[in-house]
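The structure appears below as structure tokens.
A single protein chain has been removed from this complex, and every other one stays in its place.
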Amino acid sequence: MPEVLFSVDQSQSFTEQNVLGHNRWHPDIPPAATVRPDSEFRLECREWFDGTIHNDDSANDVRDADLSLVHQLSGPIAVEGAEPGDLLVVDVLDLGPVPQESGPVAGQSWGYTGIFARDNGGGFLTDHFPSAYKAVWDFHGHTATSRHLPGVSFTGLAHPGLMGTAPSAEMLSRWNDREGALRDTDPTRVPPLALPPEPNNARLGGLSGDEYDRVAGEAARTAPPRENGGNQDIKNLSRGSRVFYPVYVPGAKFSVGDLHFSQGDGEITFCGAIEMGGFIDLHVDVIKGGMETFGVSAPVFMPGRIEPRYTEFLTFAGLSVTESGEQRYLDTTLAYRRACLHAIEYLTKFGYTPEQAYLLLGAAPIEGRLSGVVDIPNACATLYLPTAIFDDDIRPTSGIPQRVDRGQCAVSN
Amino acid sequence: MPEVLFSVDQSQSFTEQNVLGHNRWHPDIPPAATVRPDSEFRLECREWFDGTIHNDDSANDVRDADLSLVHQLSGPIAVEGAEPGDLLVVDVLDLGPVPQESGPVAGQSWGYTGIFARDNGGGFLTDHFPSAYKAVWDFHGHTATSRHLPGVSFTGLAHPGLMGTAPSAEMLSRWNDREGALRDTDPTRVPPLALPPEPNNARLGGLSGDEYDRVAGEAARTAPPRENGGNQDIKNLSRGSRVFYPVYVPGAKFSVGDLHFSQGDGEITFCGAIEMGGFIDLHVDVIKGGMETFGVSAPVFMPGRIEPRYTEFLTFAGLSVTESGEQRYLDTTLAYRRACLHAIEYLTKFGYTPEQAYLLLGAAPIEGRLSGVVDIPNACATLYLPTAIFDDDIRPTSGIPQRVDRGQCAVSN
Amino acid sequence: MPEVLFSVDQSQSFTEQNVLGHNRWHPDIPPAATVRPDSEFRLECREWFDGTIHNDDSANDVRDADLSLVHQLSGPIAVEGAEPGDLLVVDVLDLGPVPQESGPVAGQSWGYTGIFARDNGGGFLTDHFPSAYKAVWDFHGHTATSRHLPGVSFTGLAHPGLMGTAPSAEMLSRWNDREGALRDTDPTRVPPLALPPEPNNARLGGLSGDEYDRVAGEAARTAPPRENGGNQDIKNLSRGSRVFYPVYVPGAKFSVGDLHFSQGDGEITFCGAIEMGGFIDLHVDVIKGGMETFGVSAPVFMPGRIEPRYTEFLTFAGLSVTESGEQRYLDTTLAYRRACLHAIEYLTKFGYTPEQAYLLLGAAPIEGRLSGVVDIPNACATLYLPTAIFDDDIRPTSGIPQRVDRGQCAVSN
Partner (left out) sequence: MPEVLFSVDQSQSFTEQNVLGHNRWHPDIPPAATVRPDSEFRLECREWFDGTIHNDDSANDVRDADLSLVHQLSGPIAVEGAEPGDLLVVDVLDLGPVPQESGPVAGQSWGYTGIFARDNGGGFLTDHFPSAYKAVWDFHGHTATSRHLPGVSFTGLAHPGLMGTAPSAEMLSRWNDREGALRDTDPTRVPPLALPPEPNNARLGGLSGDEYDRVAGEAARTAPPRENGGNQDIKNLSRGSRVFYPVYVPGAKFSVGDLHFSQGDGEITFCGAIEMGGFIDLHVDVIKGGMETFGVSAPVFMPGRIEPRYTEFLTFAGLSVTESGEQRYLDTTLAYRRACLHAIEYLTKFGYTPEQAYLLLGAAPIEGRLSGVVDIPNACATLYLPTAIFDDDIRPTSGIPQRVDRGQCAVSN
């Protein structure tokens, strides 16, 4: 086991313990540790909501979750000699839930998937699911099951939802400008088009005083992925993956968090992965001048070799036509929404509630593909649902599907 | 080998031979043949442009291709007893290029990929590639190589780009309405937002006279995928796949065409697959009342088991920020465009011209995934490029990439 | 489609048609055709028993099959410039059953698997299955089903059972010596330990007269694989495979036959694959001096990328202890026999007869592995049975297996 560079007590929140870490992006957040190129180390991570979501049967905690808290990141880790223009090579050696017994907290042998309410961030299908819901998952080694989703079990594809390097001041400014401009087009929209800098609850490593105030006012939120990586939520960044990150500041200042036990492509319920606290083991190295040499201005990666192997899929296709029948032009996001809705409708025929089906599509290792993006005016997106994750046979046949009573997920009041 | 229900002479165009077939969607196009449920049969198919694209080193044919010709479809095949509300089960047993020697035509041991010019349909990256380009591919069994793309070879994932059932009159009317409404928002756009019915060059099976004129004026173009399947261009509908199509008219009236030797997700150059004439062997069956029983209102499918296995990928991620830096809201189509542009930029470092790289991404078995669709405001799309299709090692390393002179694809004057 | 270098009429036997080809190994069999390095071509092949096994419900034809007939090979193909010490590079571009309608013969849209009787060659489990049995398989594209084995269907992994280069005279002599020495240890054994040269029914290309007699008396039988490749029956030599054969005679003299639609590892019923006539498309090239350069004295190969993907297996392990309880020392062949017998016993609980189960293990894409070969005194061999080839769920559960009446395979009188 490599050296632990960033350690947390999983039995209490970040704020209760005297630990560094951050939940905003800014070049001036000081490193939590410094390593040499060709180093291996372990970082411990809090789950993205810092333990405020519980292993129970109510979704009120999801309903009331405070988005200004996220994402709780471990880092930044500075890499000696890394300079702007280099590529930071990051190998995801291993990750997993909290290994030690450390009390009744998120991030041990369980995790959760949440549907966020429309007025608290929403999600991909928020018009259809405006309230908060939750499923709690139990981990059995690499397999997940849920009392809120009986009849399914699957092998997780654990990955960090969020990894990235620090932006330069210039890049940060560009982020704030472009996101602000978008937000300004509909500033009162619910859910919002983008999240502005938010000093409240900002965690900024060891910064304090005026420096804290300045940085908190400028620092970018962690919700979106950006040119530094960030919250990419790419399910395939699993064990054995190698990622090449652009370096924008001296030392690269690499951070990680938002560990997922599993996730479907798109992470569609917003908190669609199975969220967990845990650890991640990394190896880092530097390719000097790699951005120019390889023409890289955004993260590039190579997935690992131990993704779970499912080979039979039931696949749903969606078009860029709205639910009310309006034609949109090559809108793949809409096409995928329709594919998701088709899959949910299908699964209700087997006894799942729509909320259960939605949670499942967010958490299980489904694949979402851009199958067609040129056949005007319809984009075609496809959702691949592995049939082997179901205890029952869910393939269409000439018979009648077995509509079992499968209870319900956790709901909010 | 199953019985040939639809036969074509691959040495001449559809119009030169006295054969049925169609290139528009309409419920009143009469069946070319009728089969019973649980039947197997073969259909022969012309390549989508009916042989007007040649095995040469000029892209002038692509530049001048007449889009009113496409797609040349084999069918419709009526299935006895199929009624609206049923599911038509279609098994893709096998497909391939034209097996017999039959003259110097498209659809034998070669195919092509084209980039369409902006003023003739355009493509996914038409703002960056406004002219016409072409690559001709040679087939070696299941492997493709191209004199226009030296240094790559890959195993194809052959599939029909277009399969589908006939729309009902009501559905056809809905298609025309919604697509017309979109087109009306910017009627002079180049390329257009959608294609209206086009009587010129309409092929409508055996129809003639007034009936021909009426149907030609109403019939939908075949470019977009729709609720009947159609031009889905889903690369995974390969050998062994089973598709469940909604039935909208008595007999289902199933048609197929646009055979592809291979394609990347998205078919990004518009004519992005490797186009070929050839044959397809099908098995059809009917699930009575299946649309209601399984909640299916759009095609559902199960991919086959013999997709080529690539397991090492170099992956590019894109965001929904335009090339000029404008932030868009969860626009996955844009995010995938950026991912494609990142990949093209990368490949130029190894000596490929941008046009070659673009053609390659359209034709090779790349995967395009909707990795994140909820992390406002940025969608995250990812493009998986199998490294084994390259003769050289194209992974980023601490060395310098070998920038080989790789010539150029076919260009237009 | 590449040029046909070796053409056969699939509606009649080799002896009825005036065609070259051979069924023995000898350096002096003259080439049927000559090609240059870097050539592609097609060879048509008769099924290994030249059409004497029929699509019917009796195994009498298998019982009476004359082993002096096999294997009917297409070739030899001489490669210009190939010399002893070189490596012949053979790419299996494609293969399949007879594409054209050509009468009611083996090798069209069906094939067969046979259990040979103990007194006619026997098979892997001949002590348990001393009589002849047969299953006829129908091909549906790449899928096989059988009226003699209801409840199973699988994707085939088509391959040539037999490919190889001609031996040198010295090598042939060595083969005859060592096999004769083995046979001499128990010359009357049934089935025999090895097959001696057999002039009766020898087919030797264009040879005649004294030369025919001489060669027929010396030529090696084709049953065993040897240093030239030959009847390796390696199921993974499928589409897209590249094989490197040692060259022992000028021109290499490459031959091929014994096409299989599918096979399990071991081809355990002796005629365990699904035998078919058909075609094979090949590309050949030469690595000068490759035997020495790469230290190669037996065929080396790289499997293709389109093997069917099964990912859930029920696996049976066997030990090197005989059925009567006698301990043998690290005998993997015995261990695999026990694994096969365990699998057969298991399948009978689901209603298959032992003969049906045996035929299935020979023909379906099962894997047989040498799991342990050092843990004295027990070898451990494992047999991987893909669960998805069964219509029913055959996994062990706490319930009772559904013992369906599945009829019987073809039997002999």
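We call the chains A, B and C, going by the order they appear; numbering starts again at 1 in every chain.
We adopt the following convention: contacts are C-beta pairs under 8 Å (C-beta built on N, C-alpha and C of every residue); 3 or more make two chains touch, one makes a residue touch a chain.
Worth saying up front: this structure is predicted, and the values here are computed from it rather than measured.
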Worksheet, complete the sentence: Given C:4, C:33, C:169 or C:330, the correct residue touching the omitted chain is C:330
Fill in: Residue in contact with the excluded chain [from C:20, C:65, C:234 or C:389]
C:234
Worksheet item: Out of A:35, A:92, A:193 or A:284, which touches the unshown chain?
Response: A:92
Worksheet item: When the complex is taken as a whole, what residues of chain A touch the one chain not shown?
Response: 1-2, 40, 91-94, 97-101, 108-109, 140-143, 155, 239-240, 281, 283, 304-310
Worksheet item: Which residue numbers on chain C touch the omitted chain?
Response: 87, 89, 123-124, 174, 178-179, 181-182, 191-195, 223-227, 231-236, 244, 265-270, 272, 287-288, 290, 293-303, 305, 311-319, 321, 325-333, 336, 338, 342, 345-346, 348-349, 367-382, 384, 387, 395-398, 400-401
Worksheet item: In the complete complex, which positions of chain B touch the hidden chain?
Response: 309-312, 388, 393
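One rule holds in what follows: only the chains that are shown with their structure count from here on.
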Item to complete: Measure off the straight-line distance from the CA centroid of chain B to the CA centroid of chain C, and report it in whole Å.
Response: 39
Worksheet entry | chain A and chain C, separation of their C-alpha mean positions in angstrom | 50
Discussion item. Give me the residue numbers in chain C that touch at least two other chains, ranges are fine.
Written reply: 309-310
